[in-house]
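All protein chains but one are shown at their positions in the complex.
Up next, chain A:
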Amino acid sequence: MVTAAVAANFTATMEKLVPLFEQRTGHTVRASYGSTGKLYAQIRHGAPFDVFLAADRARPERLEREGDGVAGTRFTYAEGRLVLWSREDNRLSDPESFLTSASGPRIAIGNPKTAPYGIAAMEVFDHLELLETVRPRLVSGDSIAQTFQFVATGNAGAGFVALAQVRAWNQTGGSAWLVPESLHSPITQQAQLLKRGKNNAAAAAFLAFLKSKEVRAIIEKDGYDTEPMPTD
């Protein structure tokens, strides 16, 4: 069995990959979802995970330095895309004017301390020099999943979430602004083998599976970019 700590934005895709992997290999996967920062803290304190699918590069790098991540196993499994999303039609037809009004509806972001998509959102505000204007409108979700839920229930007027989450949302309507990648640093989502999974064949198999062409096609379809692998 593989135990996987998975960044919340990747939930929907992971839920597709798990049965596929289990069917192919006969191994089983137990996935836990949360913000990258929270999962990182848990791994640092000995949480029983074999692999880590983070939403950034920084945490896996730190785990590797601190000895909880196995050196040389890190790779980018997905490049995330940030999207400003609202469930109201036409709300975001002019995203700049939506963001620049100080009195508009609430904007949900991921908690920048723990959610990499929240950091990306803060970078966007910084870049557009809007941070002080929008600050009173900001609410932050514990993970990007909670951020999405704030928007999906309509309690926040719009929110900065992952493109994959919007794609996985199975209801019609709404409006979105795909944030230009020039406005924030890349959301490089890295996976790695953890110390606990070092001798676990299933964990290694899962990471190899994650690198395969077939899986990368699924990941791309769900709203991420992927990198070519040396094994191609």
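In this section, a residue touches a chain if its C-beta (ideal position, glycine included) is under 8 Å from a C-beta of that chain, and two chains touch if they have at least 3 such contacts; residues count from 1.
Throughout what follows, contacts and distances are computed from a predicted model.
Name of the non-displayed chain as stated in its UniProt record, restricted to "Acetyl-CoA carboxylase biotin carboxyl carrier protein subunit", "ABC transporter ATP-binding protein", "Molybdenum transport system permease" or "Ion-translocating oxidoreductase complex subunit C": "Molybdenum transport system permease". Considering the full assembly, A:Thr114 is the residue among A:Thr73, A:Thr114, A:Gln189 or A:Thr226 that touches the omitted chain. Across A:Lys38, A:Arg81, A:Arg196 or A:Arg216, the residue that sits in touch with the chain not pictured is A:Lys38. Of A:Ala156, A:Ala191 or A:Ala204, it is A:Ala156 that touches the chain left out of the display. Check A:Pro60, A:Gly141, A:Gly174 or A:Gly197 against the missing chain and you find that the one touching it is A:Gly141. Residues of chain A that touch the chain left out of the display are 35, 37-38, 41, 44, 106, 108, 111, 113-114, 138-142, 146, 149-150, 153-156.
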